[in-house]
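All protein chains of the complex are present and in place, except for one that has been dropped.
Up next, chain A:
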């Protein structure tokens, strides 16, 4: 029983991070029908930029508490990634608007590889440790333990996701985003500059990705140029699971996937009689992806396509 609750908690932490990244995929998909496979790399850049800032500050010997240094690193990573998202759309996707669907997809994969290579040039091929600045005290909940940092991650994710939903549902920008996603040419007739809205969408998604990147890096105490690939793929799975294009779906899909994966990792040894270990946890995410694509391609909360009157 202990292991069950422990894995649920771990899954919640992992799942909130997936959800945050999945929102970036789903927002871009919702507005332009495009899977931005380079989004995982944006997450990686967020982690890398933050670590660079944090390490520089620590080595310069400034006298600040650990959390303040991490906060500064995050506040640098957010605009850096928003800018990266803006540039990605401008350089890689905008010229392909109106092209066949395959062209932007291939571009996305190419971009993903390119960004990894750029990261190697800047930060090298090795794992970069995240300086040990944050409180690693644990709290125990029903016999399971979780670090204060992880509690913080979950709380922050909830706050950010709520904030995003408020922006999308209640503000003029959000209304324009939803209108653009449904019918860009009519939105244009209303005075919406579709390019601005698309840029804003990429920047917003990338900013969330930056924060997710910092969370991953602090949670695992390291970052790596390749880290965006797997987590991006998992978050993409989460977005598909929830119903791609649907914000609530991305959140639900992310948390569900995190929990499935954690429980799977916790019990895979028992299930296979010790044949497979918890290092096989990745298979659960992709099993979920395959099952969803076979049985419910529109996702849990997704709607049927072709509903335009």
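Definition applied: a contact is a pair of C-beta atoms (placed from the backbone, for glycine too) under 8 Å apart; a residue touches a chain by one contact, two chains touch by 3 or more; residues count from 1.
We take it that contacts and distances are computed from a predicted model.
Participant: From the list "ABC transporter ATP-binding protein", "Na+/H+ antiporter subunit D", "Acyl carrier protein" or "ABC transmembrane type-1 domain-containing protein", give the UniProt name belonging to the chain omitted from this structure.
Facilitator: The UniProt record for the chain left out of view names it "ABC transporter ATP-binding protein".
Participant: Return the single residue from A:66, A:79, A:188 or A:269 that touches the missing chain.
Facilitator: A:188
Participant: Looking at A:96, A:179 or A:287, which makes contact with the chain not pictured?
Facilitator: Of all options in A:96, A:179 or A:287, contact with the hidden chain holds for A:179.
Participant: For the chain that got dropped from the picture, name the residues of chain A it touches.
Facilitator: Those residues of chain A that touch the unshown chain are 172, 175-176, 178-179, 182-183, 185-194, 307-309.
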